[in-house]
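One protein chain omitted, others in place.
This part shows chain A:
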Amino acid sequence: MTETMQRPTAARSLRHRLSRLAEAATTPLLPADYLDLAAPLRSGTDLRARIVAVQPETRDAATILLKPGADWAGHVPGQYVRIGIDVDGVREWRAYSLTHGPRADGLISITVKAVPGGKVSNHLVHHARPRTLVHLEQATGDFVLDPSASRLLFVTAGSGVTPVIGMLRNLFPVTDSGVVDLPRSSHLDIVVVHVAPTEPDSIFLSNLRELAAHGAITLVPRYDDQHGILDVADLAGLVPDLADRTTYACGPGGLLDALTAHHEAAGLSLFTEQFRAAFVEAGDGGTITFDDGTVLDADGAIPILDVAEAGGQLMPSGCRMGVCFGCVLPLREGSVRDLRNGAITTVDPISSAHGGVPIQTCISAAAGACHLGATS
């Protein structure tokens, strides 16, 4: 196939010149810094969204309706988004499954359950207000339905139900008058095995029940306190035609690992999703991994800057007492302790800004395994 290179048109080169002129007029800022004040959702700027409504679902869960910026590329049910929201003045990032298929009004929605001690989830459920601007990344995730599969099994555990709800709501929209049957979903045969420690009072469970009552899905609830902890070997007993189904599973790592082993042994197809990062507990000292692959052992009482320099790393540095901010580097993952007051900063790739959180290496010591970026 041959393609002709497109020449820059007169209009494009004029636009380029105008934008250069605008930059010269606003230096050291960019024209975007001014435009964002007036139109933060416009095309061509950082992706953001505005909260349109916060609809309470239960005492501790709410659906957040968002109007995404003009550059939102859309999503497929089952995918998730990362949202950056300021809580107590600090920008926090979290990933949430989109709990709705593409909507006619262009809005997107996430359904958030406030987990005890959860900074962001509690803020979203209890304190988020319409018109608030949040930061957004494009939808991502491979946990989407294979359009050729018609016999499906969903295995969900705990909050792993959220992306599944997103898929099911897309297949079977629920309106005020009940579940709507769509031609595109009529051929589907769906079983949902929902696992939880106890029978929860949740928006998601009542959703599942509604779908089950309508006949859209077959619901197999498994509660640890009633049925005992689920053994994946028992799955074939719960779902007799397991071998004919394509399995989608979302939940904690342990369950997913067990399912993967089980399905691999049985030669069955499986799609999994886990987006809650492994829980990091801050310790005392640890290893520091650098972008170039170097790994150093770090004492919990020695500043990262000193450990790195002793280990031959070229480090930016300054006052060495926390005053000048000349040694700031991004912590990509892990925990560090502020040696002046013991404050812990923890970063995991899901719940922090892309690229990590900049820290002062001269007053921070490793509090566990850390990954440090080269430059901020």
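The rule is short, and it goes like this: a residue touches a chain if its C-beta (ideal position, glycine included) is under 8 Å from a C-beta of that chain, and two chains touch if they have at least 3 such contacts; residues count from 1.
What we mean here is this: contacts and distances are computed from a predicted model.
The complex includes a chain that is not drawn, and of the options "HAD-IIIC family phosphatase", "NADH-quinone oxidoreductase subunit K", "Acyl-CoA desaturase" or "ABC transporter substrate-binding protein" the UniProt name matching it is "Acyl-CoA desaturase".
When the full complex is taken into account, the listed residue touching the unshown chain is A:Val357, out of A:Ile203, A:Val357 or A:Leu372. Note on the undisplayed chain: of the listed residues A:Leu18, A:Ala70 or A:Cys319, the one touching it is A:Cys319.
The omitted chain makes contact with just one of the residues A:Pro28, A:Pro116 or A:Pro147: A:Pro28. The chain that is not drawn here is touched, among residues A:Gly89, A:Gly117, A:Gly254 or A:Gly312, by A:Gly89.
Across the interface with the omitted chain, chain A contributes residues 21, 24-29, 33-34, 37, 86-92, 318-319, 321-326, 328, 340-341, 343, 353, 357-358, 360, 376.
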